[in-house]
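As you look at this complex, bear in mind that one protein chain is not there, while each of the others sits in place.
The block that comes next holds chain A.
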Amino acid sequence: MTRYLMPLAFFIILAVFLLIGLTLNPRQVPSPLIDKPAPKFQLNQLHVPEEIMSSDDNLGKVWMLNVWASWCVACRDEHPLLVQLANSGIVPIYGLNYKDDRNTALQWLKRYGDPYAISIVDTDGKVGIDYGVYGVPETYVIDKKGIIRHKQIGPVTVDSLEKKILPLIKELQSQA
């Protein structure tokens, strides 16, 4: 009896592992930056190029950093959600305009809506490298002490907002 059951058991174990493998997304590489201080930056603003925004300006509040570009198609998918979230006033969203052209970016915001408290410009993608950006859009949740608590790779979805991002933000906001 075991003679027949052994291969069957072996096959089932193998099948379970393969099934688990199917549900994993190889494009989602866990970021080593989680629970580490957000990389510092000082970048020009998109709307007012003379003004500089520093990452330290946001110390003391919970905020989101959304990496976007006008050439990024998936950014269009998540954009209405971001506009909605910004209107709700739950959390300020800052935009990192990644490797983009200023005029096109401004037009893009005019057309699809501007959810960003401030958009900053990363023309050569240097700050992007610091943040480990490899697939736009990417969104970071940063806490009051300036520590990255969550990274969403790819578009923000209703599901990810409700299950992960919003509860996390609520928790972080209640912290001192």
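Brief remarks follow.
What we mean here is this: contacts are C-beta pairs under 8 Å (C-beta built on N, C-alpha and C of every residue); 3 or more make two chains touch, one makes a residue touch a chain; residues count from 1.
Heads up, the rule we're going with is that contacts and distances are computed from a predicted model.
One chain of the complex is hidden; its UniProt record names it "Cytochrome c-type biogenesis protein", one of "Carbohydrate ABC transporter membrane protein 2 (CUT1 family)", "ATP-binding cassette domain-containing protein", "Cytochrome c-type biogenesis protein" or "Ubiquinone/menaquinone biosynthesis C-methyltransferase UbiE". Touching the missing chain, out of A:33, A:59, A:83 or A:147, is residue A:33.
Residue-wise, the contact with the chain that is not shown comes from A:129, picked out of A:9, A:73, A:129 or A:158. Taking the complete complex into account, residues 26-27, 29-33, 99, 124-126, 128-132, 134-135 of chain A touch the chain not shown.
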